[in-house]
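All protein chains but one are shown at their positions in the complex.
And then chain A:
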Amino acid sequence: MLLIPCPWCGPRDEAEFHYGGQAHVPYPENPAELSDQEWARYLFFRDNPKGPFAERWSHSAGCRRWFNAVRDTSTNEILAVYRSGEERPERFEPRPVTSQPSPPHSAGPVSEAGAGAPSGPIGDLGAELPAGFRHPTLGRIDRGTPLTFTFDGTEYQGYRGDTLASALLANGVIQAATSIKLGRPRGIFSAGVEEPNAVIQIEAPFPEPMLPATAVELYDGLVASSLPGQGRLATEPDPARYDAVHAHCDLLIVGAGPAGLAAAAAAARSGARVILADDQPEPGGSLLGSGEHLDWVREVGALLETAPEVRVLPRTTVFGYYDDNHLLAVERRTNHLGAAAPAKASRERVWRIRARRVVLATGAHERSLAFADNDRPGVMLAASARTYLHRHGVLPGRRAVVFTTNDSAYPAALDLAAVGVEVPVIVDTRTDAGEWGRRAEAAGIEVLTGHAVIGTEGEARLSAVTVAPFGEREGGREFAADLLLVSGGWNPVAHLFSQSGGKLRHDDTLGSFVPDTGRQAVEVAGSASGVLDLPTVLAQGAAAAGRALEAEGYTPENPALPDVTASPYTAPMQVFTVPGREGAPRFVDLQRDVTVEDLTRATGAGLRSVEHTKRYTTAGTANDQGKTSGLLAGGVVAELLGVDISALGTTTFRPPYVPVSFAALAGRDRGALSDPVRTTALHDWHVMQGALFENVGQWKRPWYYPQSGEDMETAVLRECAAAREGVAFMDASTLGKIDVQGPDAGVFLDLLYTNMMSTLKPGMIRYGVMCRPDGMVFDDGTVIRLTPDRFLVTTTTGNAATVLDWMEEWLQTEWPHLRVHCTSVTEQWATVALVGPKSREVLGSLAPDLAVGNDDFPFMAWRDTTVAGIEARVCRISFSGELAYEINVSPWHALDLWEAVHEAGTPYGITPYGTETMHVLRAEKGYPIIGQDTDGTITPQDLGMGWAVSKKKPDFLGKRSFTRPDTLRADRKHLVGLLPDDPATFLPEGTHLVADSVLPPPPVPMLGHVTSSYRSAALGRTFALALIKGGRDRIGERLYAPVGDRLVPVTVTGPVLFDPEGARRDG
């Protein structure tokens, strides 16, 4: 969400603002002197530059001031704002690049032979392999809390602290899906959100599709099933609550791994407001997976807990990075509690975080290699296997072959070997495995350098791996194995950085893309920046937080960091495809079943961009968004094209980083709260009387009041008859009301309305029409003159806010010299319309002080008086042609008035009526409803209301347009009446009208359409209003209306069908 700096209120969310088009296009001083062409240029032509553009904006949900902004149309950046009437600034500071490239770092620490302990806490080589797949002591699971769950119909046990994936592995289950296109068995491949294979369906307690088993925390009673690549949505509504929270901070740290924790430790006691978000239930990140420095993790956790302005959000995935450091995150609050989740707490919460500074410590994902039959259950990322061991005490297999291009698989192999997993061989594509190779050999593991895996065996689970010198496709040695650990290198998780507008560059040593320059106040630290050795990761995190805090005026601390020795290092080898057995598929994107052969077809078809090959093959488009496969696909395409991957770049990273449910995004804006409901002071009465409601804008207006057994048609005919023959009353409180005050109020209204308002006498009322400068009707209503300097203007119900904004726009931008102010008073008054021949008697009985006779209180006059003992302003206006009054009182007394009117009218059979009856009554009189009978292309003259357009005023909005050739066309659509020849035939609104009784071949010339259609009690038949080309010249003509497969004959009439003489107005 962009922040727009209001010149008055400061930066606010763009949602508070309203766009007003190009700035500095002044209303011409004398439109009458302009040629048609010049006037059309003013009306319709605006610049459309790329780059800085001066625009009008209104802080419409704030201080309601119009101002100007210079916005770069190519980046959306607001370069300058200035108040209305001020000159556009000549120069503005372009926003500086707020983050610099990560400082260059050495490709890796140089190892001192023999220095550093073997990775991990496990020193006992040759330990005995425990029975089964769970280690008796290792892991961070709570062995005191066993949990029962069901997968594919079989019941299993796991522990608190397991994921569904770790619990399945502990039970010896590795296959968790079949692939979407080829139906091949697929196993758990990773230990995190990057999982491409083990995407499962939760069945109970509430169905949820397509969740990675690696990211589902186990709970008691969980029922899940494997999926053939595609899940099922629940058929019943989700009973859980979802919500959102807006949060603000000086520093947001994304990721609580070593870099993020170091950053948080540096910031904890600075006084800055800090948010630390991490997708796991506990902090630690990769340290949880390696089992290292967990004491330090615990200490930092305790420090953060006691820091007053620090908020730690566990189980929270930051999934989107938007303009002006606005980041969205989803917190999974109660999922892990299963059926025990408290009903009043939201299940998931979307955090809308506005951060002054951001440190992204999002880590890195291990990637795979495209070798033959690389998709069998049992093929797993090497570091993930290590994570299962240290976090969950799970042995993902009992005999593991390791296949790597870099150092990072060695610690995994050594740790597994240390607990007794058989590791017969490490297959390394490099010719020299360095110190790690020597350590592996010392641990009794054969290291085959310059080798690769050329094939695998096994159906439900891997059974054997064949290894040959790298480049060869046949022969080789076969190793029995139920686990094949793979490491093809590491991809920094640069998704959020890229979304922020940051650029990536290719790091040739790392063999991946790393963050380069940024566009926002963000820094990337740790392996997300491409640094893989722990000492540098920690130092980077602390330094990034330090810089951010200093920029915000806080003093960071030098945090206590764990004493870390540099690990041995040998440069990785960049490998994507691995030659293998003829005919064996080499998968690139496991979730989409995309192979090297598929990508070969794409490049063979001439595709040269990774964006194109992605769309051609669907690689990277599954719900894992290609986290483990994206760069691999790019590398394969680069090899196929014979270019360097750095020249290809990556596909675009778009939010969300992980799938987010619509329910979470909707939050509490659903059901009854999905949109505000506006009600009048009389709403409860209408509900009690059984009214059905119509939505008008956000208002709930009574539509009609059916009595027992009545359908809509009967009820409306009854309500109409009461208004025409006796007396009826309606809640008209929703009409917009604007108080216009000031010495120039009359001049102002003369400019806004097509008719003359300044000549209106205090005590009197005039109907008025408002047009846009293009001459099209925009709103209508009545204008009451209260005093010489004060008017009360009414607008249509749905247009009140728009009209007020319109008034303010002209006053603030074009006519600031006018001494006049407008104030909304819509809810200050409740309005009761009292309609019908008996309305005078009812009013008279309630307003003893009011002379209600026609001479004393004529049509279009208003009086202040008391009605039923309540201070009231009574207006004699009519929207039905009947004698009628509108009684305005304070809404605090609306119910008193309403009930008094009801009681006083009872002897006359007073009847409440709704909007449908109001529409029928007005349509019988040919009164248009703006927005129903008009659509923004209709002039007052088109409506037959030329009488409301002043000939005397030198100018008003719309006047110049009435002499444009287009508005003078003879074939413009006019508002006319229509009578179906059969008085019982009802024309649906929107029905088209054609000239002939037989449809010609298409295209059929359309003459217009029905805008309003009703059954009339007064006319005893159906009728309609329509906009028809040259309609007033067609009165008496027969036209045809296609309704279903019939052509209904209709006759064109004038729009006024009832009481054309106006005899009923005065009672």
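General remarks:
In the analysis below, a contact is a pair of C-beta atoms (placed from the backbone, for glycine too) under 8 Å apart; a residue touches a chain by one contact, two chains touch by 3 or more; residues count from 1.
Everything that follows uses one rule, which is that contacts and distances are computed from a predicted model.
Its UniProt record calls the unshown chain "Sarcosine oxidase subunit gamma", which is the correct pick from "GntR family transcriptional regulator", "Polyamine ABC transporter ATP-binding protein", "Fe-S cluster assembly protein SufB" or "Sarcosine oxidase subunit gamma".
Screening A:247, A:303, A:337 or A:566 for touch with the missing chain picks out A:247.
The chain that is not drawn here is touched, among residues A:76, A:828 or A:963, by A:828. For the chain left out of this panel, the touching residue among A:441, A:871, A:981 or A:996 is A:871.
Note on the undisplayed chain: of the listed residues A:681, A:756, A:887 or A:993, the one touching it is A:681.
Touching the chain that is not shown, out of A:140, A:819, A:953 or A:1021: A:819 (per the contact rule at the top). If you put the hidden chain back, the residue from A:25, A:63, A:80 or A:663 that touches it is A:63. Within chain A, the residues in touch with the undisplayed chain are 1, 8-10, 12-13, 15-16, 61-65, 241, 243-248, 273, 344-346, 352, 354, 668-669, 672-673, 675-681, 683-684, 699, 734, 739, 741-743, 819-821, 823-829, 866, 868-871, 890-896.
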